[in-house]
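Only one protein chain is missing; all other protein chains are in place.
Take a look at chain A:
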Amino acid sequence: MEAFTTHTGRAVPLRRSNVDTDQIIPAVWLKQVSRTGFDRGLFSAWREDPGFVLNDPARQGASILVAGPDFGTGSSREHAVWALQQYGFRVVIAARFGDIFRNNSTKMGLLPVVLPAATVEAIQTATEADPSLEVTVDLVERQVRWAGETAAFEIDDYTRWRLMEGLDDIGLTLRHADEVTEYENGRQPWLPTTV
């Protein structure tokens, strides 16, 4: 995956709570067997409304989504992450994320940033007042900076390191293949196989 250290870009305020992954990308888009082309499916039902924030010309090219709490709930579809990335988002900021969505994001290099609800709203208000406002998300310093304001966010050291290095999880695990084999040798004998 693409490494993430620091990113500066314009923001999109999405003032909705409980944005489930069915809204991020409806199921009809999940029939594809490739990993590309999901940008067209991003929020595809909501984008039919000309007033939807993503249709605002002032938001074109923005790369940081600032959403309401409980973003990415529901379905495990990683396609939601692919759609956001392929549309051009590098970061999603919210007060709470669905666990699976957040996990999927960190596997793909889309940075999920958790900030207190009041801070998220402050960023939304600032970008609503000035759509050209630039927001910096600094994974090295674990900070979000905008309009002279700074907010610190938490992320565990391991995930941060993996994102900053752009490392492939599978490659990291395969370094420990011997330990996996050793574990397998001690598994309970009654555990089922599918054959």
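Methods note: a residue touches a chain if its C-beta (ideal position, glycine included) is under 8 Å from a C-beta of that chain, and two chains touch if they have at least 3 such contacts; residues count from 1.
Keep in mind that, in the parts below, contacts and distances are computed from a predicted model.
One chain of the assembly is not displayed; among "Cytochrome c-type biogenesis protein CcmE", "3-isopropylmalate dehydratase large subunit", "Cell division ATP-binding protein FtsE" or "Phosphate transport system permease protein PstA", its UniProt protein name is "3-isopropylmalate dehydratase large subunit".
What chain A contributes to its contact with the hidden chain is residues 15-18, 20, 22-23, 26-28, 30-35, 45, 69-70, 73-79, 81, 96-100, 103-104, 107-108, 156-158, 169-170, 172-174, 176-177, 179-180, 183-184, 187-195.
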